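A protein chain is absent from this complex, but the other protein chains hold their places.
Let's turn to chain A:
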């Protein structure tokens, strides 16, 4: 079973983002970038499948500018066998200029070329937070999808998975025939550290570079970002004395109760 994992380079989750002075987006200059946390979960799951021999090969794919190479190196150090770098123009922001539709289109090309049985993606990337790429990719490929995966069990390698997925009211268990697209939620696993020996081994693994603009996919964004502004500063709360006072305030001040 050949597994492909999408790994995206995003602003590190611990960075307190600032808005650019021209309000065109969040500041990306001199900001620490890391692999999207949900992509780490996807990567971890793929490496586990490799360790249990359910997967024969794990391919990490990153779509982004030159620097996305660093994210691929991390994926290789975590245990991917090889990488595919779909190079985008350095001027295009992958957090807002490259939309899920384009990303799904590019991933589809790679899936078809690499003859993949299972695509593992993060449920969303923490920059755009769209949560659309996985479902769109499944739709384009005509494959089943299991989003927000909390547990993946291989029923028969290359044929059938069982996926427990997070929903607002609990979890749902799906029987998923392969090929399929699965998107990872945080609870799926605890991503490993890239150990030092594996960091060293990753040096010798190959990364194929493709050019996004040459792949016959329409990359034009469908939306235009007009302005990015920080959320309003939260006002301090008040401590209420009693439930009655709370209900009163919810009615009169907050207007959320009739």
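Brief remarks on what is shown
Quick note on the criterion: a residue touches a chain if its C-beta (ideal position, glycine included) is under 8 Å from a C-beta of that chain, and two chains touch if they have at least 3 such contacts; residues count from 1.
The rule is short, and it goes like this: contacts and distances are computed from a predicted model.
Entry comment: the absent subunit's protein name, as recorded by UniProt, is "Isovaleryl-CoA dehydrogenase", drawn from "Translation machinery-associated protein 20", "Isovaleryl-CoA dehydrogenase", "small monomeric GTPase" or "Exocyst complex component 8".
Only one of the listed residues, A:42, A:136 or A:194, touches the absent chain: A:194. Considering the complete assembly, chain A touches the hidden chain via residues 9, 12-16, 30-35, 37, 40, 67, 70-71, 73-74, 77-78, 190-200, 203.
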